[in-house]
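With one protein chain held back, the other chains of the complex are shown just where they sit.
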Amino acid sequence: MTQTGPIVHPTLHAERPVEPLLKVSGLSVAYGRIRAVDGVDLAVEPGRIVSLVGSNGAGKTTTLMALSGLLPLAAGKVEFAGEDITGLAPELRVGRGIAHVPERRRVFAGMSVRENLVLGAYSRGDAIEIAGDIERLTALFPILGKRMHQAAGTLSGGEQQMLAIARGLMSRPQLLIMDEPTMGLAPQMIDLILDTVLEIRKLGTTVLLVEQNAVEAIRLSDHVYIMRLGRIVHEDGGANIDPERVKAFYMGVDA
Amino acid sequence: MTALLEARQVVVRFGGLEAVGGLDMAVARGAIHGLIGPNGAGKTTVLNVLTGFIRPTAGRLVFDGEEIGGLNVNGFARRGLARTFQNIRLFGAMTVLESVLVGAHQRFSSSAPALIFGGRAARAAERAMIARAHELLTFVGLGREVVDRVATTLSYGHQRRVEIARALMSSPKLLLLDEPLAGMNALEKQEIADLVRQVRAQGIAVLLIEHDMQIVRSLCDHLTVLEYGKRLADGAPEKVLSDPAVQAAYLGRTR
Partner (left out) sequence: MDYFGQLLANGLVLGAIYALTAVAFTLVYGVVRLVNFAFGELFMLGAFLTTSLMLPEVRLLGTVVPMPGFPLPIAALGAIVVTGIIGVVVDRIAYRPLRNAPRLAPLITSIAVSVVLQSLAQTIWGAEELRFPQFYLATLEPVVLFDSIYLSVMDLVVMATAIVAMLGLSLFIARSSLGRAMRASAEDQTAAMLVGIPVNRVVAAAFAIGSGFAALAGLLYAQTYGFAHSSMGFLPGLKALTAAVLGGIGSVPGAALGGLILGLVEALGAGYLPNGTAWKDAISFVLLVGLLYLRPQGLLGRPELNSAGRGSLLGGASSAGVGWLQAVFARFDALLTRGAAAGTPAAFGLLAVAVVVGLMVPSDYWLRILTMVVIYGMLASGLNVIVGFAGLLDLGFVAFWAVGSYLTSILFVLVLKDGYGIAPQEVWWLLYLNLPLAGLLAAGFAVLLGTPTLKLRGDYLAIMTLGFGEIVRVVAINWMDLTNGPMGIRGIPAPNLFGISLGSPRAQFFFALALAVVVVFAVARLVRSYVGRAWVAIREDEEAAEAMGVPTARYKLYAYAASGFVGGFVGVFYAHSQQYISPLNFSLFENILLLMLVVLGGLGTFIGPFVGALIWIAFLQLALDLPFVQAYPETRFALLGVVLIVLMVFRPQGLAASARVGLTMPGARAKEAA
């Protein structure tokens, strides 16, 4: 895999310590007696792209679900924009500026594409600007524009993924959490999504990204966390991580 | 040699939308046949047609010399077409062993009284199939420790393997896989690819939908490229992938 194309390498303000937008300390989550996530610490600084990589079953999705309040914490603390949001209901976190594009898309299957987008802005008070935002997003994902009145459940897998991302962006989040946004996408579409991630950051949105596609993720991230068996096993600036080493981390015991 | 599966002039319309428009396609015996194309091109729709899930609006299907267009879904399975799903569909609440045994359904024939009164033949069939299930689970790389776990609580990659074992349990002539590698890391993709090669080595043909071009290039004997429901290219992988039309429609800069 060669690095072609215009990747802005983003270690510009890496040295200056900034107050993190999202700060997670000692996060643990259990399914019954099994601890799927065990004492995870994360810090996501504003305006950055931070990714969380790791093999199947490492606990990435579980971590994200806990961050958006969908799973109860066994231990730990989540702070967002300087406030403790540990016990906050998931729907209120959207209002604070966190949007989560979940694994496997979860679009509202029986509702039209347009309705899905409008619902993405549910937490916003400004009804007037919604139409404008939808227009901007359809410029980004032209296929969605063509499918505006089709039921979301009948879209192809890739189209649904685009819709899920667009729906997440409709809340104009400060932090966009994306769980495997490139899953099931065609190569061209993956490029588009990854470019979009950079685009989103340029507009001032911070991104927390989970990707299986570690090489690509590392390439565009400012900071990378590597997760295995529920723990963070390594972290570093995106530029400092050699994708080949990530593979070594994956292999560990039990892959 | 005649093709194993032939689709002639298949058309699928959803209301006004023509998802597949007059497709001709032939899968050779013992081949790994890749079906690729942009998101929304109609690949899953084609796979659904080939497994009886969707009745095509027009067109014919010939499998192993027999017209199969009029059969219902279980009829397709009984003729030797087994599939996996783009979104994994394992039976919740069933253990791995039980789920895999469902794949062998058509190979049981004991009557209700024989089952109730414990006929010897019924017991022998059950034993034989359980032994075969264990073989296949080992074949797909799952250990004894997962055999009695509820299949849906396994990690994503393991669930994929269970799905493949379940499909193989019916001793199919053609295995149809819809994006079996989505959501896996490079290492796991390689493992599944090896598995698919071994399936071919047993004389089972494979139809594979996949977006990872590295894998497709190394794995497939033949490729069909779809775009907007029409065949854009068809032939040997190297030839097809170097076709400028395919590159423009499908391949991104990084692949």
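Quick notes
We just call them A and B in the order they show up, numbering each chain from 1.
In the analysis below, contacts are C-beta pairs under 8 Å (C-beta built on N, C-alpha and C of every residue); 3 or more make two chains touch, one makes a residue touch a chain.
Being a predicted model, the structure only gives us computed values, none of them experimental.
Which of B:101, B:146, B:162 or B:232 touches the hidden chain is settled by the complete complex: it is B:101. Of B:126, B:221 or B:234, it is B:126 that touches the chain left out of the display.
The missing chain lies against chain A, touching residues 68-70, 89-92, 94-95, 99-100, 102, 106-111, 115, 118-120, 122-123, 153, 167, 170-171.
Residue-level contact of chain B with the missing chain is found at 51, 53, 72-74, 76-78, 82-83, 85, 89-95, 97-99, 101-106, 108, 110, 112, 115-118, 122-123, 126-127, 129-131, 134, 166-167, 170.
By our rule, only the chains that are shown with their structure count from here on.
Mean C-alpha positions place chain A and chain B at a centre distance of 31 Å. Chain contact summary for the complex, chain A toward chain B: residues 1-2, 4-5, 55-57, 104, 143, 150, 154-159, 161, 180, 183-192, 212, 214-216, 247, 250-251, 255. Against chain A, the residues of chain B that register as touching in their complex are 14, 17, 36-42, 44, 86-87, 155-158, 179, 182-188, 211, 213, 249-255.
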